[in-house]
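Here's a structure for you.
Note that one protein chain of the assembly has been removed; the remaining protein chains are unaltered in position.
We call the chains A, B and C, going by the order they appear; numbering starts again at 1 in every chain.
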Amino acid sequence: MNTFGQNFRVTTFGESHGVALGCIIDGCPAGLEISTEDIQAELNRRKPGQSAMATPRVEKDQVEILSGIFEGKTIGTPIACIVRNQDQASKDYDFLRTTFRPGHADEMWHFKYGHRDHRGGGRSSGRETLARVIGGAFAKKILQKNNETQIIGHVSALAGVTADENNFDESEIEKNPVRCANRESAEKMIEAVMEAKRKSESVGGEITIQIKNIAKYLGSPVFGKIEGELARAIMSCGAVRSFEYGIGKNAKNQKGSIQNQRKEGISGGITTGDDILLKISVKPTPSISQKQTAQTLNGEINDFVIGGRHDPTIPPRLVPVLEGMVAMVFADQLLAPVDRINQIFR
Amino acid sequence: MNTFGQNFRVTTFGESHGVALGCIIDGCPAGLEISTEDIQAELNRRKPGQSAMATPRVEKDQVEILSGIFEGKTIGTPIACIVRNQDQASKDYDFLRTTFRPGHADEMWHFKYGHRDHRGGGRSSGRETLARVIGGAFAKKILQKNNETQIIGHVSALAGVTADENNFDESEIEKNPVRCANRESAEKMIEAVMEAKRKSESVGGEITIQIKNIAKYLGSPVFGKIEGELARAIMSCGAVRSFEYGIGKNAKNQKGSIQNQRKEGISGGITTGDDILLKISVKPTPSISQKQTAQTLNGEINDFVIGGRHDPTIPPRLVPVLEGMVAMVFADQLLAPVDRINQIFR
Amino acid sequence: MNTFGQNFRVTTFGESHGVALGCIIDGCPAGLEISTEDIQAELNRRKPGQSAMATPRVEKDQVEILSGIFEGKTIGTPIACIVRNQDQASKDYDFLRTTFRPGHADEMWHFKYGHRDHRGGGRSSGRETLARVIGGAFAKKILQKNNETQIIGHVSALAGVTADENNFDESEIEKNPVRCANRESAEKMIEAVMEAKRKSESVGGEITIQIKNIAKYLGSPVFGKIEGELARAIMSCGAVRSFEYGIGKNAKNQKGSIQNQRKEGISGGITTGDDILLKISVKPTPSISQKQTAQTLNGEINDFVIGGRHDPTIPPRLVPVLEGMVAMVFADQLLAPVDRINQIFR
Partner (left out) sequence: MNTFGQNFRVTTFGESHGVALGCIIDGCPAGLEISTEDIQAELNRRKPGQSAMATPRVEKDQVEILSGIFEGKTIGTPIACIVRNQDQASKDYDFLRTTFRPGHADEMWHFKYGHRDHRGGGRSSGRETLARVIGGAFAKKILQKNNETQIIGHVSALAGVTADENNFDESEIEKNPVRCANRESAEKMIEAVMEAKRKSESVGGEITIQIKNIAKYLGSPVFGKIEGELARAIMSCGAVRSFEYGIGKNAKNQKGSIQNQRKEGISGGITTGDDILLKISVKPTPSISQKQTAQTLNGEINDFVIGGRHDPTIPPRLVPVLEGMVAMVFADQLLAPVDRINQIFR
């Protein structure tokens, strides 16, 4: 399933070392002003080589728009965007035809599909998420225009360091390479990540997303509850292991009299207009440079040392991806017929 | 959105105090043996009045099959099942036409739809979930026949009491009214819930679900990852606030070298055949009998004491509902074209 | 596939000799006034036993609404409607377990599904269409309220008799049992049908549908063109063999300079607000009482005389079914997000 959304639909394509990656966005309203630069700005937040926190793979990740935009505005037709791969370094991966990397999806893809592109994980590579960022850029524009909605992600825990959320400074997020909203916490996180990297280790972390100024009444009761749509979108990003909203995991220890007074931004599966808070836990990068063991096509277990270039931790580059997914969920709901439906016969 | 699933599709209907609730199941394979008793057994696990843990509302919740089954087996056509409401006690709710119960979806539904059934929350009532249990009964049969798959839910925390998971006894689950897998923990939970009830309070809890003997290669990469489908299904149940699988929220503190050795049952969004573990946190019942304040249609804030009959805690009756949702997700994937697609040209 | 529509979704169920048939309508706007009588009136136009033109099977076809309507108006939740079978006379059909009726779908269903309800064709019976009429009743109400849209079907040819369309009298249609809009033509049609019936023969015919006062801009370019949606809806009714709109089959002999001046009500797949004309050709009823040959489960070809009760011709009872399908297509489009989408950023 490579299409996300029912109304605002993003269909993505592309393998890590193929010709290009990209997406078609169908269902975007006509008349939306958006430029290549707007999309590129989001892509640059995700692209590799930003800092020592990220893989040194050199990719410009330059987007080209092929359709759907005329004289600076959308025309209601499908918008096709592509990003050509440059630094493919495919030879590094030749031995991966027959050896499955530990912690990666290589083995599952091999047996599910029979024939696969083994280079850098092919389509199961994290590079797939660049198309999500493109879709997210359009979704953010829609939400911004609709209600000045803001979707603000930051890294709230990394490598065992928890951010000081009491001294939250939104302006700090894009200033440090770990996307933490507190400078002091950011410095501790960087130190902890670099320490792990020196030990050929990788580390997990947590992303928190705030949603502000969201339109009321988004989401559809029963099976289309907005929290379900958000959870599916977030959990469709490879390394995520938990999703919480509102009181989250603490719900299990909560009392009704207190819970009834909370404003969590969602009620009955529908947005109330209040802020929504999401917390997402992310596992460590599976590619680490220490010696491991790996299974081969023949079922042998061999010593394994991976080459290639890898991030020591995922959350900093995942922030724009998750923001994009959240934006797509809300844009999809904003454009859903149910709203229209229920305004017709008032 | 009242349809769940793409291949195994369950469309539900019904209000808490309407004529009947039920569902149509479309996409169920022909030739599946299933009886009214099989479905009733699952419904009985969810129905009210089982113990002091549950609302005393008297409902037999007797299912009637209208179509799709002939001589004891499915025929590949849509299966319609209905449950008529009996103990509607609608008068209790008359004043709720203009007063929105705290912690409930009443207000959102009122403004989203304009015209609503105010009695007991109408369609936003937890009573809606009985149709999920019916769908789940069919899905479980499919999974059982396919691979003897088992989906076993239990209450792992309740009212502040955490279950002793080291002394897990599956045979205990259905023997105690809180559906805990350890007798001693169950007794503590019961005590804590009754204590809360005496204080006119309600309490939250946690459900853990084990999935055993699941077929390999279920789930579709990128946007159809099995963990995303599970999260959406689970989060579409009203009171849920968090979803975790595998290492869950602890991912944020994990190291790559250790994580790579875990077997979490899912890799690249596809089942591996290993067991899968889910954890779900559930908020307290919003209906409590202590005096609260409530908003009216005119925006006034008044003192509020709710009548009606309510559960002091949700998780024990939610166990069969969540099991059913999980079963529906896997049945849907088991019947997905992608499996067939990728076997054609081998 | 037992669900019709993307926005206004009708999911149907039921076998010819099962417990009940019916549907769930999801996506109907809240606040629509509709009564059981409104639906029953449409069902009565389709029900058996209306005249010598129709099967004498005795069915009241009494509809019961189970959900989705409160105090006379829809509430935006799924509307479940059921019709219980009465005069099932199943024994007439016992030998059909192993013999496939000529011209019916029995054989295909047997081999496609393995296990089937052989009584009266089970779900492949024309009786299935009563659920379409129920869905159509709601769709017509929506269209009527939206723009006083009218969908008027009549039989324009039957048993070799072509109606005198130059003397079209709309008020005549429901006054004669063949639903022809000209009294003289109707009488000729009745005579021709009765003559065929006496010869144990069945006959084909043609239905013409006029659509008036339809909203502008319905339909979605490229794959969602309104004429494609109409064609699919109409062709999904068993006995239909051709679909035409506007100039129809005469397009092949048309010149551009003349065609450019026609108003066909659709341009670029979108409604223009002008009237739309559809023509549908319908094959004869496959059940005839003369001796035929039929294939059995073992591949033998035997002499075959069918019992049961059958219509000598299909079009008169098909008129409300096709009207219903057309109404559902337009209601679905009227409630589509694309309209909303393209009004947002004007």
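Quick note on the criterion: contacts are C-beta pairs under 8 Å (C-beta built on N, C-alpha and C of every residue); 3 or more make two chains touch, one makes a residue touch a chain.
Bear in mind that the values here come from a model prediction, so they are computed numbers and not experimental data.
Touch as defined at the start, partner being the missing chain; which of A:Ser67, A:Gln86, A:Gln261 or A:Gln290 qualifies?
A:Ser67
Using the document's definition of touch, tell me which of C:Ser35, C:Gln86 or C:Ser236 contacts the absent chain.
Of these options, the touching residue for the absent chain is C:Ser236.
Tell me which of C:Ala52, C:Met108 or C:Val305 is the one touching the absent chain.
Looking across C:Ala52, C:Met108 or C:Val305, the contact with the absent chain belongs to C:Met108.
Pick out which of C:His17, C:Arg46 or C:Arg123 touches the chain that's been left out of the picture.
Of all options in C:His17, C:Arg46 or C:Arg123, contact with the hidden chain holds for C:Arg123.
If the missing chain were put back, which residues of chain B would it touch?
7, 27-32, 76-77, 142, 145-146, 221, 335-342, 344-346
In the complete complex, which positions of chain C touch the hidden chain?
Its contact residues with the unshown chain are 1-4, 12, 102-105, 107-109, 111-114, 123-124, 128, 157-158, 160, 196, 201-206, 216-217, 220-225, 227-236, 238-257, 259-261, 267-270, 272, 281-288, 290, 292, 338, 342, 345-346.
Under the stated touch rule, tell me which residues of chain A contact the chain that is not displayed.
1-3, 9, 11-15, 18-22, 24, 26, 30-31, 64-68, 70-71, 73-80, 82, 112-117, 122-123
Everything below uses one rule, namely that only the chains that are shown with their structure count from here on.
Using Cα averages as centroids, what's the distance between chain B and chain C in whole Å?
Centre separation, chain B to chain C: 38 Å.
Centroid of chain A to centroid of chain B, CA atoms only: how many Å?
28
Indicate the residues of chain A shared as contacts by at least two other chains.
221, 338, 342, 345-346
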